[in-house]
Each structure stands twice: as structure tokens, then as C-alpha cells.
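Note that this is a trimmed complex: some chains were dropped, and none of the rest were shifted.
By written order: A, B, C and D. Residues from 1 in each chain.
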Amino acid sequence: MTSKPDFDLECSNVSKTFGPVRAVDDVSFEIPSGSFFSILGPSGCGKTTLMRMIAGFENPTAGDIRIKGMSVLGTPPNRRNVKMVFQHLALFPMMNVYENIAYGLRCAGAGKAEIATKVKDVLERIALPDVGEREIHQLSGGQKQRIAIARCMVLDPDVLLLDEPLGALDLKLREAMKIELKLLQHQFNTTFVYITHDQSEALVMSDHVAVMNSGRFEQIGTPQQLYHKPASAFVAGFVGDANRWNGRVAEARDGRARVETSAGLTLTCTPGSGQTFRPGDAVEIFVRPEFIRTSARNGQDAANDGAGDDGLEGIVDSLLFNGANSRALVRPPQGEPIEADITLTGGPEDIRPGETVRLSWSPDQALCFAVGTAPR
Amino acid sequence: MNQADFKRLSLILLFMPFALWILLLIILPHIGMGVLALREKVGPRVYEFGFGNFIDFAMEPIYWNILFRTGSMSLLVTALALIAGFPIAYYIAKIAGRRSRGALFLVCLIPLWVSDLIRAFGWILLLRETGVVSSTLLWLGLVDAPVEMLYNDITVVIGLVYTVILFMIVPLVSTLDGMDNAMIEAGYNLGGNGWTVLRRIIVPYAMPGIISGCIIVFMLTAGSYLTPILLGGKNSSWFTETIYEQFITRYNWESGAAFGFLLLAFTSFVVWLGLKLSGQTLAGTVARN
Amino acid sequence: ETLRLLTWGSYAPEEVIKMFEEKYPDIDVEVTFSNNEEMIAKLRATGGAGFDLAQPSHDRVYAAQLEYDIYKPLDLSKIDTSVMQEKLLDGVKANTTIDGKVYSVPHQWGTSGLMADKSKAPDVSGWGDLCDPAYKGKTSMRLKRTILLGTAFSMGENPFEAYSDLDRYQKILDKVVDKLITCKDNIKAYWKGGDDLSALMLSGEVVASETWDSTAYKLYGENPNIVFVPPKTGALAWIDTFTLPRKGKADDAAYKWINFVLQPEIVKLMSASTGAIAAIKGGKDLMPEEKKAAINAAFTDADIANLQFFANIPPGVEDMEGKALEKIKAATGG
Amino acid sequence: MLDQEKNWGMLLGYRLYVLAFFIFLAAPLVAAGTFAFNDSLFPALPWQGFTFDWFFNDTEPKLGMFHDRRLLRGLYYSFIIATAVSGLSVFVGTCNAFLFTRREFPAKNFFYIMMIVPLVIPGVILGISILVFVSSIANGIEESYGIELEFMRPGILLVVLGQFSFITTITTLVIIARLKKFDGAMEEAALNLGASRARVLMTITLPFLRPAMIAAGIVAFLVSFENFNTTLFLVGSESPLTITMFDRMAKVGSTPVLNAVSFFLIVGSGLLALISILIQRDRSSE
């Protein structure tokens, strides 16, 4: 036997083509045991295809997939110890909860008593000890979710795959389940691979996130890394909200670049990781709304600006009040409105639509990338 | 590799029953019928190849008349079934409460499962001169002599509508069921009155169901045998009866086959025309429910 | 073993079958009701298989056999022909002998003629009276060859003689068709089976009709005003036969059945059920009393002498008649 | 307000129409059923009193249906034929459903239409074409080899095949409708949980289809039971009930025993239809 593998799941140079479509394109990654790994990307980028290859429902066109260090390329889906939670859960409606969970154990040939113990056990672990005799349609959305997970976990898989399992739930429940899923993963201490196109899900739950675009991985990293140090324009645009300008580099020095935007603004920015520019290069600049300070112009004027901060004035187009996450749409002299996070307390100091305000941000927070991969 | 083989093998296995069914019970028999229709009887046990049976048909106005009669009455029956059935289907799908809907549907279906024969038998008992309806009218004093309601074309039409209307209602209910009530409400909300909503929204939406129902009803009517025979009067010939006569009382299988072929061609043509005119397809209508 | 009978409705009464099965416990009788046309059609479809004994009328055996080869010759030694009325036996044999082989022997005979409710239609005496406007909307007939023949006779023709000259026959048919089309107005409905007719007559919806004699006798029992009327030109007489399908598998049982039902005590039961007269010596005496009375009310000896037996149908006639009937049916008379 | 009343009036009119329609639907059946209890030799007015004779009496002339050997035999043959037809057509219908919902193959659309076609071919023609086809083969074999293939002659087998030929379209459509609602992920989930393909079929897919298969079976049974047009041409000496009844009506003369049979069939089919609807509805609540 080889030494204990460090990774529950490894993919190396996996590709999959459907006729002319390259659904997954040379993807490599490895997932350390017991971690929560998310794959985040827009619809159609190949997430499901990748997951189906891991589960064995599709064969890769090229590349290798290893589970606990062993290649599973020749192994049929029912022999892989990788379990999957489907988007619409795919619970069996003709069986009750107990039978749903027992199904995999029965397939594995477990004895009656063993099945009963294990099912009872897993139901307790998901905090639903008494639902065994219920029919599936008698469960709430969140309960179904947990049963779908229990059905897999009772088989003690090496890896649990989850394909947008929250997609079908309603808003409030989705929020609650995000936290719950993370807790369940802690509890079972199994490697979770979680697919989503919702960046907030990926950021909130994961230890590591891979951002996928058109079949390729753009970046793998912790949520913080993705958010604060995006490796590409696509990641910068897809993870978190951002204001975005297109422009050309006017001057580049000291790790900064001055850019003339196509609308005519002049902005200073920091090249994204691994980017270097020469004057004339086409770039895209990203600034997150929460890094933009908004101040009433009649107030301290530019006093609020830090040293070397970029700033511009604009007229408040509208206010999007959303409690703690309120935002202002500010129309600068040129170009599209800029979104800036603000706090609205309902008091007289609140800014109002029609006012002229000053927006400012640190050039450190304005990342720029060469125009290449077209972000969505 | 292995999986591809498995896929191909299972495809073949799945295809076999279908192919055997369609080939042996539909295609070959119809080809056989076509071949038989092209055999001309020239004497006892003497046949030769030719279009004689079709020429016989073409030369004999009686047959034309019967075929057109069958066709036009079938169209009439189809139209009546649609007009009479649509409100019922609409009621079941859209107006009846959740629970009564199932019950109504069931009531609708019961006659469907009882044979033509019994249905016709029932009508005879009701409509004959000394039957229930006539006696009741007499008893009520609404008429002063027994009325004969049997043995005429109207009875045949009523009997046929009765026999086939369920085949109209079922596809209509299933399409109307799939129609979001909001669509009707949107129709009103945007200023339409009952008539506009019916004409511009409900009917166009139900079109696949309407066409599907009409096709089935038309084919069933044109191919029906017992109802027109049992309820029909002295003038009522039905083309299936003519076919039956050719086969059974004149032992003339050859011309019977030719007539069968003509009936099939004629009804198919009408259906094709209907599909063309309404811009629908067979797969999109009959196949849907 | 099963004996599969292909016969007329009421030609195999339940009681008779029970008695037969008691006598031959190893034989099971299975009956299919049919009529002349269907018998031939069925046997044609099977090439003479599927049934062990058929009972077509005497005039329908010869041509069908020539055309479709659906029967097999009888082994007369297995039938007790001595009980049969010679005149009928010889008649049937003459009609059904091909290449010297006999295919049929007689079973029962009867007539087709008219039936009238004397209280409402006292003057009905000939086929043509069905078209008498006096009974407008109250007469009926079966749209089959009998009425063609009857009408031909009533118009002074002898269709049976014309069988040898089909052109002539066609001319007669054309006349008959015209007549019957004009007559359509007069008719309430064409009846299709004995039941139809009974209901029409008993309810009084119809007062005069073409009929099988047996139906008339039955109704006489219900309502003595309803009598069989042999038309002046002669009632049309038929003899239903015993004939073996070519691929029958229970010939012995079939012979047993033939001999069985020709026994006088069975004939009694049979005639009571069918209303027809057995083709055995003294057959008429074995009729039940009320039927005998009905016959006596209907027939004089002159009528009996006047019977017109159906003649063998030569090939081609069936087609001509079929078309004639279709014409009448399709015509819009009234 | 006025409008409200108009609406109310219209709705009432509508309801009355629906009611009238259901009366129209029921009338002939009620008539056919009721006369089964008329103590008369003819199924007609006047009403002669109430009796069960037409069901249970064991002597002529009022031989009840449960003592009428021919009717019972017809019932028996109908039952045999309907059972065979529903079994066969559900089996083929299931295969077809898988074929058309799960597989891709060339000319699929064309074959799909071919699958629908038997439903719209007039029954008489189906019967005739099969009769002609099979007879000509049997005749050919007899002529060339002198072998008589009895099963190719009109009889139960041909009746079963004739009915099967169009009823299969119905079962296929019913089962396809169900299979289309099947979430393919369910099979993958089962595979993923370790089941073999055969096990997935037996424990997931077929149980899911079962209500539709039962319903299709019942529909096939009822349609077969009542079929006349196709059967008429294919029947041999073993006549099913509809043919027996038709022969009785047209060739012997109907007594209220036919009404008794009708009554029996109406009630029986009603129950079966009810079961099939309940099964169908049961699953729609999922």
C-alpha cells in the first residue's frame, strides 16, 4: 500500500468536450481532506460537467481523477465512494425517509440491524431524529435538504459533492441553510465539494473556492484571497460587487498606473497580481462600492480624502436603501453611474437624491487588469 | 467502449418490440391490403393485377356519395363535439373546484369504458317510437302521438357525438389544465371582454388540444360502425358499412381492401388538411396527451 | 373434444346442447351465431378452418364451394338419411353436388314471405303491398336479396330463371331497384334481425313487413292478429343444411350432432326454438301446437304447392345483387 | 351591481348546461341498465315490474346472465383477451416509453409519428388489414407446404394482436407522460448510492412508473373489453362478449338479459375506471 494520501480528491488536467463544446478545459486541483471546497462560476461554465465526471456519470476526454490517491477512471459510478447531493435533491418519492437513507446501505448489502442503527445515527446527527417514517412530501424544503445529505453521509463517503443544492429554496431558507451546511460539514468532517453560481454562498461557506469560467479555473484560493486579491479581471468582476471602467494606460510607474477611461475620467489604479502595463494598454479597473467614501460636498470638501486618493464629484441619482447594505447611485460628470456603499440612518445627515457628493477611494483599492478574458 | 456497447445493445433491445409491432401489425398489413386492393377479380378464382377496384369505385357515384356523406357527417360530428365539449372541458379544467373536478372527469369517462353496442342499445331504448322519451312526452301531454326519434341522420349524429365527445373532452381538459389562470386574468386585465379573451387567448392556447381532439374524434367517427348501423335510418349508409358489405356479404375482399384504402386515404387527407390549415403538427397535438 | 357450430341464431337451443353433451360427455359444444353471408365470409377467411359444422342455406353452398373451396364432402354413410324427407334431401343433394360429391344434407326448412297485423293491415297479400301508400311509414323489410327476389316476382318476373342470363337478370334488378327506391318513402325502417322486427311489429310501429316465417309464428303466439302471409306469387322457400367446413377437426362429433338433432324428440325442441320445420318425415307434425296453428292460419295447401325454392346462386349474381342493394340504401327516398 | 347579477345568471346557465350534459351522458346507460330489472321478455316499455330474473334465473325463457352459458363464455373470452392485450401492450408500451423518452436515434420523430398512427387508423381497417395479411401468409404456407397454421386463422390470437395493434399506442402515451415527469437525477442518485443498473431499474424507475403502468393496463383492459370494430373481423369461434351480444341482438333477438350484461359491464367498468383514476391521482399529489 502507498502512504496515506494527503488529498481526498485530485483532478489533473481534466477536460471534457461535447462535440464542438469544450465544457471543461484542462482543470487541475486537489482538495485536502476534510475541507469545504467550492466551485464558483456563471451558468454554463462547466461546473456540473466537472462534478459529473467526479461522480462517474461522464468520462473525461482527457486527464485523471484520483480519489484517496487512486485513479477512478475505470470505476463505474456505483463503485465510487463519492456521493452526490443533486440540485433538486432527487430524493425517492416512493420511499419514506428511512428507506431513502437505507437505500445505499441496502445496495451495499448491510444487515437489517446495522442499517437501522446507522440510519438512526445519521438522523440524529442532522437533528431530525423522528422523521424516519415520514413520506418525502411531508418534509419542508430545509428538511429535505438535510435528508439528502444524510442519505449520502450514512455511506461514509470519501467526498461529498453538492450541485447547487440551495438553488431551489426560497430566500430566507437559503440564508439559513448556508450556515447549516457549513455546520454539518464541520460535524461530519468530510470533504465537501460545493458547486454554486452564487458568490455569497461560496464565500460564506468555503475553506477554498475555485472560480470557474468557460471551462477553466481562473483562480483557486480562500474566500479572502479571491475577494481582496483577485487574479483576473473575471474574478474581480464576478466575486463581490464592483464598479468597472474601461480605459487605456496613460502612465505606469511605482506599481501604479494612470488610466484614461473611455468616458473621459482619469483614474489611478494598482495592477492586479502578476499584471504589468505599458502606456497605451487597454485595461479594466475595478473598485468595490464599500471602498468608496461618499461625502456631502458642502461638508469638509476633499478633506476626507486620504493622501493620493482618487476622487470625483457627482450627483446622487438614487438611493437604494437596504438597511445595513444601502447604496447610492452617483452619476459622475462622464460615464455610467457609480455605486457606493453608504449608511442611511434616516437622520438629517443622510445624503439625498439630487445632491452633489464627492466620492473618493484609495488607489490601492482600484485594481486594474489587462482586457482579455471578457468577464460576464 | 464497454458502455457504448451496452448502450447500443439496449437500444436495439428497446427498439425490437416497437419495430415488430409497427412492422408486423401496421405497415405490412397495410401494404398487404394495398396489394390486395390491386388484385382484380375477373372470374371465380381468377385474379389479375390492376386498378379495377379503384376504377369501380370511381365509376360508381353511390360510393362517392357514401364516402362524402361519411366524411361530411364526420366533420359535422367533430364540429358539434367540439362546440358541445369545449364548455364542459373548460368547466372541468377551470371552473370546477379541486375536488369536484376529479369526480366530473370520472363521470365523463364512464361511458367511454362501455362498449358502443351498449351505448347504442341505450339510445334505441330511449328514442324509439315506443321508447322512454316518446312515452314520457306522451304522458306529459307534450305530444299527442308517439314520436319516432330513431332511424334518421340526426339520431346518428347525436349518437356519434355521444360516442366520441369524451375523446374531445380529454385532450381539451389536459391542455386547458396546463393553462395558467393568470393568462386569462391577464386577458381581462388588459381590457379584453369575455369574447376577446375566449377568441384571442383561450382558444389559441388550447389549439393543440382542439386539433388533437378533432383528429381523434374525426377518425373515430369516420371509422365507426355500430352506431350508424344501429341508429341509422333507411337512407343512412356509412362507408365502413360498405367496406363490411364488400368483405362479408359480397366476399369481395379485393374491393373491400380498396375501399378500406380509400377510407384511410380520404380521412388522412382531411386530417392533413386540417393540420395544414391550423398550422399544427401530428406530433405536437395527438402525441401530447 | 369441442364441436364448433357455425349456425343461425336459435338453431342450437341451450336445452338441446345440454342433452347432447349429456349423451356424449366428452364433447363440448361451442356455438357461433351467424347468417349465410357471414358463414361464407368467415370460412373464406379461415380457408374452412375454425368450425366443425356449418348450416348455410341450400342455395349458398355450390358457388361458395367453387369459389373458395371451404367445405368438404359429406360421408353420407355416417348420416341417417333415411329419416329425411326425400323430396328435400334430393333437392339439397342436387343443389350441392360437385364432381359427384355431396356437400350438404337438409336440416330445416321454412319460408320468407310477409307478415301483417290483420287488425291494422287486412289487405296485405303480395310483396308489392309493402309499398302501398295506405301503410305509409308503417311497413318494413330487410334490405337483403330476399326482397329483391320477392319484388321481382311481384312484378311478374321470375328471377331464378333469369340466373342463366345475367344481362336479363340485370335488367330485372334495375326495375326492382327503381321500384324499391320509390317504395322507400313508405317504409319505416329496414329491419336487421328478428329482434328488430319483433319489436317493430309488437309495438305496432309497423303493421306489415317482409319476414322469416319463424319470426311470424313466434309473434302469432304473442298476438294472434299477427300472421304470416304467403305472397300471392309464392312464398320463397329455403332449406338450411348441414355442411362440413373443409378444415373441421371434429367430423365425428359433427355427424353425431346431425343424427342427434334429427331425432323426433329433439326436433320438437328445435322447431319450438326456431319456428322452422325439420326436413324429416312428419316434420310438420313435430312443430309445437301454437306454431302448427300459426302455420295453418298462414298456409293453405295451395300456398304450399306454390312455394318457390331458392335457386342456386351462380357466380356474379351476388355482386349484382349487392350493388342493387347498395343503390337502394344510398338513394335518398324519404 | 348589474354586472354582478348578469355574471351570476350566466354562471347559473353554464352550470345548467353542464348538468344537462351529464344527464345526456348518463341517459342511455341508465336506460340500458334499468331495463335489466324489467320483468318482461322485451327490453321495452311498459314497465312490467321489478325482477332480478335477468341476472339469476336459471330457466328459459328468462335465462339470467349468470346462467347463460354463451354470455358467460363470451365474458370469459373477453377476459382472456383483455388480460392478454393489457399485459402485452403495457410491456411494449413501457419499452416504447423508454425508447422515446430516453434514447436518441435517427429518424426518431418519424418513428414517433408511426407510433401515434395506429390510434387514428379506423378500427375496421386495422382489423381488415391484419386479417388480409395474416390470411394471405397462412394461405401461402398452406399452398406451398400443405401445412395449416391454425393460429394464423381468425381466433383469439388474431383478436389479441388486432387490439394490441392500436391499444399499444394508448399505453405508450400514458407511460411516456409519466416517464417524462421522471427526474433522471433520481436514477443517477441511486447509481451514486451504489446500486447496479438492474437494481436502479427495479427499485427506482419501475416503481416510479408503476401507477402509470397500472393505469395504462386498466385502460387497455377496458378498451379491449369494449372493442368491436377491430375484433369483428378477426374473431373465430371464440367470440368475446361484445360480439356475442351483437350476434344476439342482430341474429337472435334481445331479451333484457342483454341489459343485465350491460348493467354488469357499466358497473364493472365504472369501478375499474375509478381505480385507474384514483391511482393516477394518488401519484399526482407527490
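The rule we apply is simple: contacts are C-beta pairs under 8 Å (C-beta built on N, C-alpha and C of every residue); 3 or more make two chains touch, one makes a residue touch a chain.
Since we're looking at a predicted model, the values are computed, not measured.
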>> With each distinct chain shown just once, how many copies of each does the entire complex in this file contain?
In response: A x2, B x1, C x1, D x1
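By definition in this document, only the chains that are shown with their structure count from here on.
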> Moving only between chains that touch, what is the shortest number of steps from subunit A to subunit B?
Replying inline: 2
>> Please identify the chain lying most centrally, where each chain is represented by the average of its Cα atoms.
In response: D
> Counting only C-alpha atoms to place each centre, which chain is farthest from subunit D?
Replying inline: A
> What whole-number Å value describes the gap between the mean CA coordinates of subunit A and subunit D?
Replying inline: 56
>> For subunit A versus subunit C, what separation do you get between their C-alpha means, in angstrom?
In response: 91
>> I need the residues of subunit B touching at least two other chains; which ones are they?
In response: 128, 130, 247, 253
>> For subunit D, give me the residues that contact two or more of the other chains.
In response: 44, 233, 249, 254
> Which pairs of chains touch each other?
Replying inline: A-D, B-C, B-D, C-D
>> Quick check: in the complex, which residue numbers of subunit C touch subunit B?
In response: 37-38, 40-41, 44, 63-64, 66-68, 143, 184, 187-190, 192, 199, 203-205, 315, 318-319, 322-323, 326-327, 329-334
>> Quick check on the complex: what are the subunit D residues that touch subunit B?
In response: 14, 17-18, 21-22, 24-32, 35, 43-45, 91-92, 95-96, 98-99, 103, 105, 109, 111-126, 128-130, 132-134, 136, 161-162, 164-165, 168, 173, 177, 222-223, 225-229, 232-233, 242, 245-246, 249, 254, 258-259, 262, 265-266, 269-270, 272-274, 277, 281
> Which subunit D residues qualify as touching subunit C in the complex?
Replying inline: 42, 44, 60, 63, 68-70, 73, 131, 135, 138-139, 142, 148, 150, 153-155, 233, 236-239, 247-254
